[in-house]
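A single protein chain has been omitted; all remaining protein chains appear in their positions.
== chain A ==
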């Protein structure tokens, strides 16, 4: 009989050499597993007592395990009890994966069954709801200060004091009644959200078309992730959640780190893989499962019967080379099989990433889709980097006047010597102006993703509207150089640019006059 320890690659340590092979070992494992979850939360001290936290549950093993940990954590005796107020959100992505209504309905039945046993408020949303999102979801709200260690300690102390007072006053009938703002332990469904019926067929169709038009699986996965993030963000904001917990495990984060590097998101690794992600300002994404490997999660779920719902995704049954995500996964897992410290090494590296200090949302423009700071320097138009990112914007080479190289503006700048409508007819989608208008607000990685989306019109309206709004608020620098152009018409020389009537606001007119003055004097 071999020595009874579990080969857990994360810590590289042997768990429990004295425990009996089958019985004691699992108690030890369970204690360690739960301890890790609590330690990650406790160490980072970001979740304040009584705070509303939204758990993003995909039905998969990691997020199911996370939800289970929260459930167990809330029901423990008061000293060790988790102190925040959870809710659960489940996003039905069947439309993007081409699932039939019947399959989706069946999955939702299973999902509801599990949600009802949890006792937290839950929110089931369909991906089709992105068509109803407001453009404000893409704007970073004023940042809520996360608080220092001192603030956290003060908050916890005052919370405990409050509990002691309530106990002393004899109000503690059951552990749950002394929770103050916390949810009572009986099912609280008045706050829950569940679609009454399937989403409108037109929206499902529109979403299907959008995803079918995407040329590569990599871009599909990225687009899906983006839309899902926006949707969850919206749910969180609407219902007052200040934190969102996602179930990314150590293994997944290691894969994500490598994938992000390959996708050109190297600048944002700290946010994409760190414990907390504050890019949205008022809603912070945290990843409490980041110290658990997928193997541990799978074992735990199996041994302690954690319910989960397997849902086919866009990449189910995809071959290994179908997308960058699959490739990286295969690469890392194969390496891990030979060298069991691979995943933990990559993961530990991600822990060392430090976020560059930011003054808050106001500092610099943000990517329209991923909401990270824009890393594309518009002055770079003459460099190879600039040339790559301008492949689809085709701005003319910088002239002495346009010294910043109008960032991805429509190119037919009358007066700059460019041929009118230089790329008309080369693309299936005729609205080059609107495409460029979206692309100029994207970071490098998102632009690369959008390269695989031939026509941006099927994107949900909130993205297109926000892009338009941002284009109409040019910065002082851009005002000098940007020439607003009509989507369809060839700009007549000398008359300046003319946007479609509905775009003309006071600001736009002022910008246009300024441009006309500068260019055509």
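As a convention for this text, contacts are C-beta pairs under 8 Å (C-beta built on N, C-alpha and C of every residue); 3 or more make two chains touch, one makes a residue touch a chain; residues count from 1.
Quick note on the criterion: contacts and distances are computed from a predicted model.
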Among "Dynein light chain roadblock", "Electron transfer flavoprotein subunit beta", "50S ribosomal protein L20" or "Ubiquitin-related modifier 1", UniProt-listed name of the chain not shown: "Ubiquitin-related modifier 1"
Listed residues A:104, A:243, A:279 or A:295, member touching the removed chain: A:295
Chain A, residues in touch with the chain not shown (by the definition above): 2, 4, 6-7, 21-22, 61, 251, 294-295, 297-299, 302-303, 310, 312-313, 315-320, 322, 325-326, 329-330, 333-334, 336-337
